[in-house]
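The structure under discussion appears below in the form of structure tokens.
For chain A:
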Amino acid sequence: MRNLWLIPALPFLGFLANGIFGRKFPKGVVNAIAILSVVASFAKVLVVFLSVPDLAATPVHEHYFTWIKSGAFSVGWDFAVDKLTMIMLMIVTGIGSLIHIYATGYMAREEGYYRFFAYMNLFMFFMLDLVLAANYLILFVGWEGVGLCSYLLIGFYFVKKSATTAGNKAFIVNRIGDFGFSLAMFLIVVNFGTLDFTQVFSAAPGKPVGTLTAIALLLLLGACGKSAQIPLYVWLPDAMEGPTPVSALIHAATMVTAGVYMCTRSAAIFTHAPVAMETVAIIGLATAVFAATIGLAQNDIKKVFAYSTVSQLGYMFLGVGVGAFSAGIWHLMTHAFFKALLFLGAGSVIHACHGEQDMRHMGGLKKYAPWTCLTLACASLAISGFPFTSGYFSKDAILSAAYGYAPWMYWVGVVTAGMTAFYVWRAFWMTFMGEYKGHGHPHESPPSMLAPLVVLAVLSLGGGYFFNVPKILDSMFPIAEGAENMNLTYISVVFGLIGIALSYYMYVMNKELPERIAASFGGLYNLIYNKYFVDEIYDATVVNPMIIGSTTVLWHGVDQGVIDGIVNGVGTESKSIGGLLKQLQSGNIRSYATWVVLGAVALLIVMGVTAMGFAAGVGQ
Partner candidate 1 sequence: MVFVIITLIKLALIAFILLTVLAYLQWVERKVIAHVQVRMGPSRVGPHGLLQPLADVIKLITKEGVMPPHVNSFFYLLAPFLAVFMALISISVIPFGTQLTIGPYTTMMQLTDVNVGILVILAISSMGVYGIALAGWSSNNKYALLGGLRSSAQMISYELPMSLAIASPLLIAGTLSLREIVNSQAGYNFGILPKWLIFAGPFPQIFSFIIFMISAFAETNRIPFDLPEAENELVAGFHVEYSSMTFAAFFMAEYANMVTVCSIATLLFLGGWHPLWPAAYGSNFVAPLILFVAGAVCIYHGLNPARPLDRYTLPAFGIIFFGLAGVMLVPFLVPILMPLFWFLAKCGFLLFVFVWIRATLPRFRYDQLMGFAWKGLFPAALLNLLITGFLVALAS
Partner candidate 2 sequence: MDIFFFLVFAAIALISAVNVVLQRHPIASALSLIGVMGSIAVLYLLLGAEFIAMAQIIVYAGAVMVLFIFVIMLLNAGAEVRRGRSWTSQLLGIPALLAFVGLIVLFVQRGFADAGYVKFGNFTGGSAQSVGLALFTSYLLPFEVTSVLILVAILGTIVLARKEMD
């Protein structure tokens, strides 16, 4: 018994403490509770890691109590730790701790300080539950929980209409995905009779491919919702309404990768459903390109990184789809490093510019915020796959695997990598180079914010090299050999460098070029700038018809017509009957009582008539 339950329980305690009494606490106490609870659970993770010599040989599995039991089917509250889980735990708790520390600095002057940290801790709890889960239902609990927390945190500034609507959007879009997920679970229960991972995966090979494909596709739908893949990615960019630490923790590092994790976890199912794998790969690739193109033309710094998140998630799905699960997880980890860093850096920039998010009003920050500049540079290098940074390793692992699967995928991926490098560096140049075009005096952020930046910078530079996930996960997902083709690596690196150079050329050397390009390719530019009008399309095709239908049919037709009609009819009827009955009511209690007694007597007589036989029978 290694008491895995402690890992999620600690943040939950923090949530309870801050959520219930936080209003009373001074900020220091809130900080202490929030950070300590997460750091403690990180420490617990380390303890587990060190105490288990070989996770591959002996995965820890703990059963706490049976949650649901009906007939042969039973779901227990089980936690399990294998290498995959361990990596996820490390990422979640480690980066979670860093971001909590960062948030104490970033949120220092916000309203509802305690509320923020309560939600963050609650999120940590659900995320850890999701990662530790040993069966689909427990995973689903965490899955829904993180959705709830992301909703709460996106809508954190609930006085802002946009924030609340963004929160609702995220929640509703996720509902679609969760719907798929629950259907998948039903299918699993029907076909496997259990939700327990080990049993399901051991039984998976024997099942018909059609079932597995259906399950896998439904799971994929869920993953698309949570991990913002086409067609359900629309919520993620809007989710940037939330505070930046939230964007970093939930919408970059951990929660949005839950889909990838889930697909990897369900590898046993996916690998036996090639069609599903194909779909995953294509969706991932499409998302990657799509989001990258949108990212090219965004001016809100957080929006840029949001779209880059979407496209990087696309990469991960590509990796999963082409069967390089470990590569996907690797990229998940490195992406967690550098994207968290990007967001935190963006937060620091926004902090420096007094809440300004539009890059056109920034610039020249490198002399005001040198540390931020430096760390962001590291992150940008990493994301654009600069040699020997973390992104370089993971992205190449995916791309080479993709090449082994289908060359065209590789090429598209490489181009996307170039675009990624371009827009990330564009953001970098626009922010840090040139003259400061904003208002007020920009300033460097407090050390409590810089320290996590530095740590993450180190990780995003060296992370990929030090944590070679494919080797770690070799026991679970054997590396597809033969794909070690250095030329592919060179090509992708070259594309990345081209992107960087191009952005430097366009946004530092001669700045009027972008406008001209935008002008010349007006139509295309507008298309990209307006994110392909996807939101509008969804509104036109899905949302509005639904609203109209429910107003006309359900509201006016069913509700007012039928239900109200029935209710009113009953009301009038009873009124008229009561009019008859009220003659009996003399308003005198004792006469009522008399009637009651008479009724009793009548009842007794009836009883007597019916039961005399019985009575006689007993009598003898």
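A word on the picks: all candidates are chains of the complex that A comes from, given by their letters.
The rule is short, and it goes like this: a residue touches a chain if its C-beta (ideal position, glycine included) is under 8 Å from a C-beta of that chain, and two chains touch if they have at least 3 such contacts; residues count from 1.
Keep in mind that this is a model prediction, so the values were computed, not measured.
Within this complex, chain A touches only one of the listed candidates (1 or 2), namely 2.
Only residues 586, 588, 590-591, 593-595, 597-598, 600-601, 604-605, 607-608, 611-612, 614-616, 618-619 of chain A touch candidate 2 when the two sit together in their complex.
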